[in-house]
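Okay, handing you the structure first.
All protein chains but one are shown at their positions in the complex.
The block that comes next holds subunit A.
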Amino acid sequence: MLSEVPPEMIQRVKTLTGIELKDTAEAYQDSIQIQLGILLLQLFDIRQLKAIQQKPDAVAGHSLGIFAAAVAAGVISEDDAIKIVYLRSTEMQKSYPSGYGMGAIVGLTRKEVSTLVTQINSEEQPVFTSNQNSELQTVISGSLEGINKVLALAKDNGAQKTVLLKVPVPSHSPLMQKVANVLEKELSKVELHDPQCTYLANYNGRSSKKVTEVKYDMINNLVHPVYWDTMMDVASELGIDTTLEVQPGQTFTKLVKSKFPDFRTITMKNMSLDDIEFLLEKWKRG
């Protein structure tokens, strides 16, 4: 995954966090390695886009992705983003050693999922309605017991597909409050700037140009659902019609394409920098 990333960036991670990023499938079983690896790849992509003088009108990150988004918007430095993500991933890893996770439900509306979650959620088997990926794709988060019960109910109520995600933590639920508390302490020491472009926030699906909103999102997005679908609605209403997805994948491009078939999309995973520059310039000319 990191083969293109300059060694000095990998070295920088080691200097800042003590973590040696090993670019192997085995290393990526570790959630700290994978989070730092993805962040670094995204920081590298953002550097590349800067090098060809491409500036976004708006940035949108999904969960971990908000840190790269905040860097792209000029809110936080690369170094601080690396340090915060390192802290975030270690805190996440130790927060729930076992018995918790996330599940995804396809084919029911968020409202339908919430009704099922309410039937199951209790102190003994907490489960919450979490990320809103698209109109009919909702993530739930909490105890495995609760999640499995909601997934089974969802199947009975006409969901096309239910999956237990390979995430060992109940992310984007109130169960993550302790991690948010740690991040709040740390982020209060970090120098942040107003975003240079519109920032689409995870925690409430709103657009903002205020540093306070980005900061709140970086501290608290783990406690809230990611309102991705709403973020995309807002982007479209702001006049955005072109998206560029940084590495590693193309998941969000697929979501955008199915929601807005007329959007022009680029995935850095599949395209050379020359091609990206050519396309962006061509589209700008209209």
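We adopt the following convention: contacts are C-beta pairs under 8 Å (C-beta built on N, C-alpha and C of every residue); 3 or more make two chains touch, one makes a residue touch a chain; residues count from 1.
The working rule: contacts and distances are computed from a predicted model.
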item	value
Omitted chain (choose from "ABC transporter permease", "Acetyl-S-ACP:malonate ACP transferase", "AIM24 family protein" or "Penicillin-binding protein 2") - UniProt protein name	"Acetyl-S-ACP:malonate ACP transferase"
Identified contact with the non-displayed chain, of A:R47, A:R206 or A:K269	A:R206
Chain not shown: contacting residue from A:E4, A:E20, A:E135 or A:E281	A:E135
Hidden-chain contact residue, picked from the options A:D79, A:D233 or A:E277	A:D233
Touch list for subunit A against the chain that is not drawn	107, 109, 135-136, 204-207, 230, 233-234, 237-239
